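Apart from one protein chain that is not included, each protein chain of the complex appears where it belongs.
Take a look at chain A:
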Amino acid sequence: MDGGAAELRETHRLTGHADRAWSLAWNPNPGPGAGPVLASCGGDKTVRIWKRAPDGVWDCSDVLDGVHERTVRSCAWSPDGKLLATASFDGTTAIWEYSGGDFECVATLEGHDNEVKSVSWSQSGSLLATCSRDKAVWIWEVQPGNEHECVAVLQGHTQDVKMVQWHPVLSVLVSVSYDNTIRVWADDGDDDWHCVQTLTEADNGGHSSTVWSVSFNQKGDRMVTCSDDCTLKIWDTSVDLSQPTTGEGHESWRHLSTLSGHHGRTIFSAHWSSEDVIASGAGDDAICLYAEEKSTMVEGPLYRLILKKEKAHDMDVNCVRWCPQDPRVLASASDDGTVKLWELRGNVLE
C-alpha cells in the first residue's frame, strides 16, 4: 500500500464508568457550531455524555443516573439529536431530553418481560424499536407530548434478541438473536408488521452461533453482522432503494462474504463507516478494520482486513462506533470500563 500504511492511533481515553462500558452512540446532529457528542452506558447503571471542548480536550459533561435500576445495555440518539433512548436490564427503555442545561428523563417505556438489550430510532424519528431477552421486538410510535404507543409486538425469534437496527432508508427493521438468526421485518403498508425474511446458517450461509450486532452501510444496500462464531458476514440486497415506500423486495438479502480468522473470540460489535470501512470489536480485546477490495471485481466483491489493533483494550471490546461528523474517528467501549477514541490514519481504500 502506498500513501502510508493504515494505522489506528489512540487519541483519547475516557474514564469514569465504574463497571464495564457496554455501548456507545454518537449524536448524529449535535447542533450548529457544536463539536461531536458521544454517549456511553454500562454496568454501573449510568449513561455518560462526552463532549469535545474547543481546545480539543474530551470531558464528561453529564451523568444520567437515578432512573435505571440495572445495567444500561444500549443507547441511541434520535435522528434530530435532541433525544437519547436508553435500554436497560431493568426491563424499561427511558427517553431523555436535553433542556435547560440538563438531561431530563421525559418518558419510560414499559412492556418487555425482562432485560431490554437494544433500542433503535427509525430514520424519520417517528418509530422506536426495542428488543429483549423475552424474545420479542416491540415497535413504538413516537407521539406528541413524549407519549409512546406500542404499535407492534414482533414474535418469531426463539431466543433472546440481542440487537435491533432500522434500515437507513427503508421502513425495514433488522433484529439479530441468540437463536443464531437474523430477521428482517417490514410493514405491509397497512401498519401491520411481519417477518419477511429469516437468515439462517442452513438456508442462507448465516451464522452458527449467537448474532450480536448488525450495521448497515450508508447507502443501505449492504449490511454486516457479527457473531459468537467469530465471523463477520456481509449481506447485500437488490431492493430498489429509490422506491422506499413500495415495500417490495425487502426479503431479498443474500450472503455476500464471510470474514473469518481475524478475531479469536466472540465478536460483539461491528460498525460500517460512511467511508465504507467496517470496524469490529471482540472478546479477544482487539479491534479490526476491513474494506472492500475493489481491484478484484471480476471475482465479485471481496472484503479484506486492513488492520488489526491487538490489545486495543485491557479486556473485551463491546462496542465500536464511527463518528458521523468525522469518519476517521472511531470510539470503542470495553469491559475494562474505559471508552477510547481512535484516529484512522493512512491509506485504507486503495
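Observations, loosely collected:
Convention: contacts are C-beta pairs under 8 Å (C-beta built on N, C-alpha and C of every residue); 3 or more make two chains touch, one makes a residue touch a chain; residues count from 1.
FYI, contacts and distances are computed from a predicted model.
Per its UniProt entry, the chain excluded from the display bears the name "MIP18 family-like domain-containing protein", taken from "AAA+ ATPase domain-containing protein", "MIP18 family-like domain-containing protein", "DNA-directed RNA polymerase III subunit RPC7 isoform X1" or "tRNA-splicing endonuclease subunit Sen34".
From the options A:171, A:210, A:225 or A:280, the residue with contact to the unseen chain in the full assembly is A:210. Among A:70, A:255 or A:328, only A:70 touches the chain that is left out of the view. When the whole complex is considered, the residue among A:52, A:133 or A:233 that touches the unshown chain is A:133.
The set of chain A residues touching the chain not shown comprises 20, 43, 70-71, 73, 89, 114-115, 117, 133, 160, 162, 178, 209-210, 228, 265-266, 283-284, 314-316, 335-336.
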